[in-house]
Each structure stands twice: as C-alpha cells, then as structure tokens.
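Have a look at this one.
The other protein chains are all here in position, but one chain of the complex has been omitted.
Now for chain A:
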Amino acid sequence: MDFSLPTEPMNHKRKNPDPSPDSDESTTQLSSPFPDEVLERVLSLLNSRKDRNSVSLVCKDWYDAERWSRTHVFIGNCYSVSPEILTRRFPNIRSVTLKGKPRFSDFDLVPPKWGAYVHSWLLVFATKYHFLEELRLKRMTVSDENLKLLALSFPNFKALSLLSCDGFSTDGLASITTHCKNLTELDIQENDIDDKSGKWLSCFPENFMSLEVLNFANLNSDVNFEALERLVSRCKSLKVLKVNENMTLEQLHRLLVLAPHLRELGTGSLLQELTPRQHSELKSAFNNCKNLNMLSGFYEVTSIFLPVLYPACTSLTFLNLSYAALRSDELSNLLVHCPLLQRLWVLDSVEDEGLEAVGSNCPLLEELRVFPASDPFEDEILHGVTEAGFLAVSYGCKKLHYVLYFCRQMTNAAVATIVQNCPDFTHFRLCIMNPRQPDYQTNEPMDEAFGAVVKTCTKLRRLAVSGLLTDLTFEYIGKYANNLETLSVAFAGSSDRGMECVLKGCPKLRKLEIRDCPFGNAALLSSFRKYESMRSLWMSGCKVTMDGCRLLAQEMPRLNVEVIRECGNDGFQADKLYVYRSVAGPRKDAPSFVLTL
C-alpha cells in the first residue's frame, strides 16, 4: 500500500492547557494557525501520493485533514490492507487503483485461483464509496458478477481499467456498457478474458455520449462496426480509441474521418490490399489528425501501408510497434517522420540496423522497449538485437532514461559505454534471453556491466539483471543503488552473499523478485527486518526451505509469509515464497495450495 500507516500516535494539537481569563485566541500559538476547512482545501490540491503520506505524518490535525481530502488511493498489494481499514480511514475516495498478484504471475509462475479477488473490495465500496468514479485493477481476479455489481452500485462511475486481470468474460463488459451512463473510460488490456463476442460494444445506449477512452485492442471478437461508428460519432470528446485487429483499413478510415481529434489511436490489422484511391484517402484522413500523439496496434502490417501514416507522425510522441514485426528499413523510413518521438516500443525484428535508425532520428527519445519477435526457444536465433543496437541508441538519444531490452548477446564494455552516454537511467531492464549467458566477447560474467549501471546511474529506480552474474553484481547493487526501488533477478548469483548484499544496502528497496537463484535461508533471514519497509519479496526456484520460512514468520509477525506449494513438492523446500507486509493480517481467502506460515 502506498499510504503510510503511523504506528504511534501523532503529536496532538496542543491547545493552551490552562487558558487564563486574560488570554484570548491569538495567544494559543500551539493550535493550528488556520481552520480545518482551509487546511483541507489546501491539501485537496495535493495529488502526489508521497506528498500526502508525508503530510499525514506531520500531526494529528494534518492526518485528519489529509484523510478527509484524499480522493484517490493507490494500493500496490491488495492483501496489505483490508477494504474495511481503507474505508475507515479514507471516507471520500472517488478513485481506486488496486494491484493484486505478484508480478511473476504474468509469466505463469503463480498458479490459477491464487487469489486477488476484487469481490470483497467491491462489496465494501458499494456501501462506503457510493460516489466511486474510477477503478483501475492490475493482476486481479474479476468475475462477471463483480462487473455487474460495479455497474449497478455506482451511479457516477466513470472509468474502468483492467490490466492483466482474469476471471471475467465479455458478458461482464456488457454489464458495464449497458449500465454505466457516465462512463468516460473503458480500458481492457492484456487480460485473460473469456472472449465470447463483441456484443458488449453494442450495449452502449444510443444516447450515450460521454466516452473519452476506449481500448479494446486485445479483444478478439468482432464488434458490430456500425455500432462502433455511431458511438464514435456521438462521443465528441473521444480522445483515445484502440480497436482490435479485426478492424479493416476501410473501417479505420471511416473512424478517423469521424474522429480527427483523437489523441491516441490503436489500429487494427493492416494487411489488406489498398487501391490507390484508398491509399490516398487514408493518408488524407491521417493528415487531418492533428492531435495524434500516440499510435499503436499495427497487427500484421505491411510496408505498403506505412507511408499512409507519415503525415500523422509529425506530432507523435509515443509509437507502439510491439505487435508489428517490422524490418529495419521499414522502421527507418517511418522514424524519419517522427522527430518528436519520446517513447518507442518495437520488436527485435528491426535488428540493430533498425535501432541505429532510432539513434539517428529520435533525439528526444526517453523510453525504448525492444521485445522479442519470436519465442527464442521455438525458433532459430537468427535475428534479434545485440549490444550494437543498444549502443547506437545511446549515442543518439541522450535523454534516454527507460529501457526494456530483450537481446541475444551483450558485453560488459557496451553497457559501460551506454550508461556513460545516458547516465540518467531510472529504469534499466536488460534481458539477455539465454539464462546465464556471459559476455560473449570476453566470456566473463556480466558483473561489471551492472556495476557500471548502478555506479553511473544514480537516479536508478528499477533494475532487472540477466546474463551470467556472480555475487559481485549484487555487491555493487547493494553498495551503489541508493535509489533503487524494484529489483528483478533471475538465474543469477553464486551464493547467499549476493542476496545479503542487496538486503543490507539498497535503502529504498520496495520490491524484490527473485527466481532460480542459489539463495537460501541464510540470505532470506539475513536482514529480515527490511521486509517491513518493502512492499513484497518473491523467491521462487531458490534454496529456501520451509523451516527457513517458518523462522521468518516467527520473527516478523507483521509480515505475511506465504509459500505456494506445488504438487509433488516434498514439503521441505519452499519452492515459491511470497512475503509482504500487511496490516490486514493473514489472508482469509487463501486457497489450499497457499500456506501462510
């Protein structure tokens, strides 16, 4: 959770304890200098979570004022607090963001039916937060009944965002579109959804006009295009429209003509033959989209189509090509037209040459994500990106601070140069796809690479390491990464010492996720008090045993120490360990395979 819960009583506002008859109000210097209402009004302008947390710790008055004026709450781990505690402290919430499962559930490391049910939250919200407007869920389990409850319980409901969730179907979406008369945002991304049909879109009432954000790019069923067309023409405030891959070019054209004011567009599949007339019509439609700053989609795109986009690219700041296996020349030709680009997501089909084009054409680039275009375990590794591509980008894009890079090979020297070129990294996520692969030139471990990263990039908040790594990497991290908040480790380290170094250092560490490393009980227990200052710890495939976990649970009663027990597990090893702080106590909804120690 991201609001601080003070464990000791705050300084009370101290009034003058013995008001003499002579004293008047102006001498009560210890009381608050202005009335509560003013304080609340001022605090209501405060949006940053961190600032609000700080404010709440000043004194009891400020704690109260803050809690009454808070309208948005972010809960990073749904089991760290209960809906009752939340609603008791914050009575006026309009917007909730809830995250559920550990991040490694995205990679199938968490069995299904693990938990993170939104159900209990919605039940409480329905009574306590009648004016709820926004709900953003990530890695939660949501059912169709939940969505129906949501749709019916909150008359002012405006924005629903479901990212990486599971448990629901398009029927649930239909409840939302049918009943939420004030809906402005419907954002359905990358969920494990039972996609039965596209009928949900047709459930928007004919007089419904308030939609501003619609993202159904990851849904596969066809929607009724005429219904979508009518919807788009009615909703004059529509800013974000991301359609699914079944949308044809002709349909896309019709939508663009209706909504040239779009800021973000997600295209459908772009694989049709275009007549010259269609080509120029589309190009002109894109030309009319003067506000477009994000483009995504591009399922199955062909070269012929790309020039149609060029007029729209001049104002682009975010280009998501991560579903389009473009070649380097195609990307290059496109990027020439995108001088203002700040964020770029691509597949590694563009290869190093494509990334050279990024370096040459996008001086304002701040974020780059390069995903693998094919499953490296399935296909011959003939293509992809190497250290050369990353280097090229670092030479050309000095403002780069966020990178997610899946590559086939890397060297220590390249990384050292990269961070010299771009010392402002805040997020450095390097994934050398072959586990435990050393520097391919020197055959040494990649320790020095990550050493260079943490020494040079003082603002680093998020780090993911890969390649062959010894404990030295973690010594560096523990010693230098003073702002590090999230660390992801896989197939790395030589002994307990590695993890111990991280736990002893990294004062701002919040999330530590480890898989398949030789860290055992000694490491786990080396700095167990630290876990209370963190959101969570995940360890899977390591050398931790049940006894070690039990010991941790004993020492730290305010932590939830959970072991996910897989079938076939002998009961000695703790194969999957999830530790997190919580004020809500142990889970009451844990399935049988989750043991709370």
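Just so it is clear, a contact is a pair of C-beta atoms (placed from the backbone, for glycine too) under 8 Å apart; a residue touches a chain by one contact, two chains touch by 3 or more; residues count from 1.
Keep this in mind: contacts and distances are computed from a predicted model.
Asks: The chain dropped from view, which UniProt name applies: "Trafficking protein particle complex subunit 2-like protein", "Auxin-responsive protein", "Potassium channel domain-containing protein" or "General transcription factor IIH subunit 1"?
Replies: Going by its UniProt entry, the chain not pictured is "Auxin-responsive protein".
Asks: Taking the entire complex into account, which one of A:195, A:229, A:250 or A:424 touches the absent chain?
Replies: A:195
Asks: For a quick check of understanding: of A:491, A:531 or A:580, which residue touches the chain that isn't displayed?
Replies: A:491
Asks: Which listed residue (A:65, A:211, A:324 or A:415) would be found touching the missing chain in the intact complex?
Replies: A:324
Asks: Among A:234, A:261 or A:436, which residue is in contact with the omitted chain in the full complex?
Replies: Spelled out, the listed residue whose C-beta touches the missing chain is A:436.
Asks: Which residue numbers on chain A touch the omitted chain?
Replies: Answer for chain A: residues 104, 106-109, 111-112, 164, 190-192, 194-196, 218, 220-222, 245-246, 269, 271-273, 299-300, 302-304, 322-325, 327, 347, 349, 371-383, 406, 408, 431, 433-438, 440, 443, 468, 488, 490-491, 515-516, 541, 566-570, 572-573, 575 touch the chain left out.
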